[in-house]
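Notes to accompany the following structure.
Note that one protein chain is taken out, while the other chains of the complex remain in position.
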């Protein structure tokens, strides 16, 4: 299974060309579009999506992730083996969270040329997907290039638990405006009234337990503390973007 | 063929994870993304999309539909056999139109646990897609859980034909702003001038028969009366949303 995450969007041919090129390198690759809708150049959102998707992928599968504001610059192209899966992408922090959580086994700089394409602006086609398809078809990680180290994500992610208080950081805003944070625990009772950055909210199991327009705080389906506004957009209401601090307290 | 309809959108990893999980339960499932772009929580739009897609699906195939404002609440997860296909989704009316038109054979409440995932907010991953993949790989409907009944769609859909007059309801607005109604007949002549909620329009075979900016009324490719504005957005021009009444008269 060759999974794809990019910020290429759905308007253009870029994501489609990735799939054509993957088939050129590995005819029988089973390609899964995870998403091409990461916010352009938002490496933090991309890293969180990569983490979450990688944890769902079976061992032996491959995930190519491309959110790459520095394409064409000196940053490396990298392929890594983590927890029995392969992750490929720019070495700008995008693979960091997944590698930390699943366990980095080895990372190499991609130098092997696998397709006829070459450009300064479309390394997804020229480097990342060909390398991913190569691994998917049984190629060896070591054949791609020399060993390297993974670049950390350039954001300070934290989750400090206190007495009825969580200090953490927003890491992802989804289509519904739900704000996922980096905290995995919540020292609150179900139904308890809390405040999120000062705004009243309720700690619940699911956002449908509050009234339309109210803020809900809950552990989301990936195990992280999340803030949602039922039938609304918590991100807009709270003015929260990936990277912003979030304090939840009772 | 395992077809998917959701309101998960294209920004996030949710739709991608559905496909990873489907493959986990049924390795050879052939997955078709019908759409993940249903308006969030719009059960009527989702029910119409489910109806239309189900009618195109071959017998023996499976359609998982997820538009689920009550996720985590008491509403059931349901799987149904209708017209030789399987439909899976929340029991909130989403499957109702397809079941009515294709013929409901049996519905069961999904209780069988097929994957390791469990949450209050992502039943697509935890329940619906695993059940669909189970059926797609030959599992029996009865193995999923006890028999239940399908919940009707909580909207009054009607189409009253009079002399040169149709009273009906808007059921779907597409990307182009075209408004599909619930009427399947139109007592008008081709080329005849009509009024749609009082606004001048023309009854034609296709929207390209009117001038840019004009309103066109025609039988759409699914057999329903539809209002479009050539090179415009009929939904905005007429202020029509799914569920709103539509009167067409000559």
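Going by the order they are written in, the chains are A and B; count residues from 1 in each one.
As a convention for this text, a residue touches a chain if its C-beta (ideal position, glycine included) is under 8 Å from a C-beta of that chain, and two chains touch if they have at least 3 such contacts.
Fair warning: this is a prediction, and the values are worked out from it, not measured in the lab.
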With the missing chain put back, one of B:10, B:96, B:128 or B:188 would touch it. Which one? B:10
Of the listed residues B:56, B:160, B:211 or B:236, which contacts the missing chain in the full complex? B:56
Based on the whole complex, identify which of B:35, B:148 or B:197 touches the chain you can't see. B:35
Touch with the omitted chain, as defined above, among A:122, A:176, A:203 or A:230: A:122
Residue by residue, what part of subunit B touches the chain that was omitted? 1, 3, 5, 10, 30, 32-39, 49, 52-53, 56-58, 174-176, 205-209, 218, 220-221, 231
Subunit A residues that touch the omitted chain in the full complex: 8-17, 19-21, 23-24, 33, 40-41, 69-73, 117, 119-122, 125-126
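Just so it is clear, only the chains that are shown with their structure count from here on.
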Through what angle, between 0 and 180°, must subunit A be rotated so its C-alpha atoms fit those of subunit B, rounded to a multiple of 5? 120
Determine the centre-to-centre distance between subunit A and subunit B, using the mean Cα coordinates as centres, and give it in whole Å. 30
